[in-house]
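Note that this complex is displayed minus one protein chain, with the remaining chains in position.
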Amino acid sequence: MTLLELNGVTKFFGKLAALEEIDLTVDEGEVVGIVGPNGSGKTTLINVISGYYRPTSGTVFFNGDKISGLRPDQIASRGIVRTFQSNVLFEGATVLESMLIGSFLQYKTTDWQSFLETKTYKDDHERVVGKVIELLKQFEIFNDIFLPAAGLSHGYQRMLGIAMALIANPKVLLLDEPTTGMNHQEAMFVVENIKKIGEQGITVILIEHNMKVLLNIATRVVVLNFGNKIAEGKPQEVMSKPEVIDAYLGTETI
Amino acid sequence: MPYFDYKNFIPKSVAWFVAALLILLPLFTRNSITLSIFISSGVWAIAVMGFTLILRTGQFSMGQAAFMALGAYATAIFTLQSGIPFWPGFLLAGIVSGIIALLIGLVVLRVGGIYFSIITLALAEIIRIIAERWESVTHGVRGLRPPLPPTISLGGLEINFATSAIPYYYFMIILVVITGIVFWRLEHSRIGGTFSSMAANQILAEHQGIHLMKYRVIAFTVAGIFAGYAGAYYASFLSIITPQMFGLWQSIQIMMMSIVGGISSIVSGALIGATILYTLSIYLSRLPIYNIQYLLFGAAVVLVLLFLPKGTGLVDLWGKFWRKVFREPEEYEIPEDSEMATE
Partner (left out) sequence: MPPAEIWIDGLIQSCIYMTMAFGMVLVFSILGILNWTHGQFYMLGAFVVYYAVSSWGIPFPISLIISGIVIAGLGMMVEKFVIERLTAPGYGMLYVTAATLALIFFFEGAAGMAFGLDDKGLAMVLPGVLDLGSFSISYQKIAVIAFTLVIMITMYIVLNRTRMGLAIRAAAQEPIAASLYGINVKRVSLIVMGIGCGLAAMAGSIMAPVLYVNPFIGRVPMIFSLLAIVIGGLGSLTGAIVGAIILGFLNSVIAYHVSYLSEAVLFVLVVAILLIRPQGLFGAPIK
């Protein structure tokens, strides 16, 4: 069942086409890898899907509804949540605080109920805190919850980022280079977690440079180059395509 | 800036003691000057709370004094020219300033950042100019004389606002308490966390599902409502409202009170900053040295910003002091979120 559909999505910055006529469908339960050399438009694609950019032309559909042109918070509340590569943190917040203030979408009660601190809200809050702790334990940053998030290593900051994305109740998770800057151990840890996320029924789209990761978990890989989709298919097939190897010549090892 | 460090710690016993002191103050002194110092401090504290709230959403407003002016003029104009009695007229003050804050906020908070600050500056000046020039309604620089609240008869007790400052004093305490409760709830509810997230990382907050405009407007409007009431109250207390009373420069002073008091706690910081700066300015202005209070306040703000950890103010120093003296570790090793204690 098709969850996300991009039709002819194009994004111009001035005269530069960061994305050109991208057609893409993502079905529920897939783990789709987006690959391509630097500058090929991968992050722009995520920015467009998440609502940070509005496409110059073309449309994005989610569950049949048009979402291109909506605000990022509207798109997030519909269930499409993304992580960031840089600019991951809430400045000055501890790990716990980051998760709590980022769990806006996890709550089922209204602001007014929270203002009045009704019983319903208190129960909801307890439930949310429980989920937060669960996630923090899952990502092994529970021991640091009272520490400033900025003090975490880069790898753990990224994990916090993924935890924050998960607490926001995503149906589709957009991961922007989740393993970049991590050592092998941390990267494999993230991969395990992405597998778990997939098993929970969340559809995952991830930008990745690391082919081993994609071969491990991706159901499908989409290759971008200069804003165009140049290949698509199972990871094994795509890797051996000449145009893909061409695009990567001199950049990444496959 | 510490949108998260609730390091200010005022032991409950102390808070109750101070509260009792304030409530019983008129028993210790009938000196209207002392009372009026507390009254004025309260007025500015309310405006400061609004500024700090807006600051907590990441915006820097130079318009708080303008909303005080709007509230003050609204009350004065409605009661003087439409013959509405005092109390309904007073209630209108916050409604008027709130509606205008809402309308302005909806338009102006879209841009945010430095543009927003400049616009609030411009608005402060525009309102002052309108107040000066619209002679037929505002009487220009001469100003208006708002009425006093009518004498209230309760049982055998007569509360006469004209003969002493004491009724005004209790009126002020009620206003401050109401305002304080509202702002305190805002700060410590999920809404406060939402505000902080917007200030800490706007883009991340938006992608976590937070509608930025909505919360900016909420903060701006609430700040405007209570600033309006503060202005209306003050104008009634002083029996005058002129365009110079609540202008751009007062907005900047409100900012200074906020910073010196400390922004990590909206209510306490506002009360501390407003009381200290206002009281000092009264005493310093009596010295033969011209303008020393401006020099000191300007310097104080800069020093606070430079040397106290990331934006803490007096309220946090106060907290540190009590911690050193009383050392009650169990109270704050676990953060305000008591759910954690069960883990």
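What to note about this one:
So that you can tell them apart, the chains are marked A and B in the order they are listed, and the count of residues begins at 1 in each.
The rule is short, and it goes like this: a contact is a pair of C-beta atoms (placed from the backbone, for glycine too) under 8 Å apart; a residue touches a chain by one contact, two chains touch by 3 or more.
What you see is a predicted model; the values in this text were computed from it and never measured.
Listed by label, the shown chains that the missing chain touches in the whole complex are B. Only one residue from B:108, B:225 or B:271 touches the chain missing from this view: B:108. Touching residues on chain B toward the chain that is not drawn are 1, 55, 58, 60, 107-108, 110-111, 113-115, 117-119, 121-123, 125-126, 129-130, 133, 249, 252-253, 255-256, 259, 289-302, 305-306, 310-311.
We adopt the following convention: only the chains that are shown with their structure count from here on.
Averaged C-alpha coordinates give centres for chain A and chain B that are 41 Å from one another. Contact residues of chain A toward chain B in the complex are 50, 52, 71-74, 76-77, 81-82, 84, 87-94, 96-97, 100-105, 107, 111, 114-117, 121, 125-126, 129-130, 133, 145-146, 164, 168.
Against chain A, in their complex, chain B makes its touches with residues 1-5, 185-186, 189-191, 193-194, 196-197, 200-201, 203-212, 310, 335, 337, 339-340, 343.
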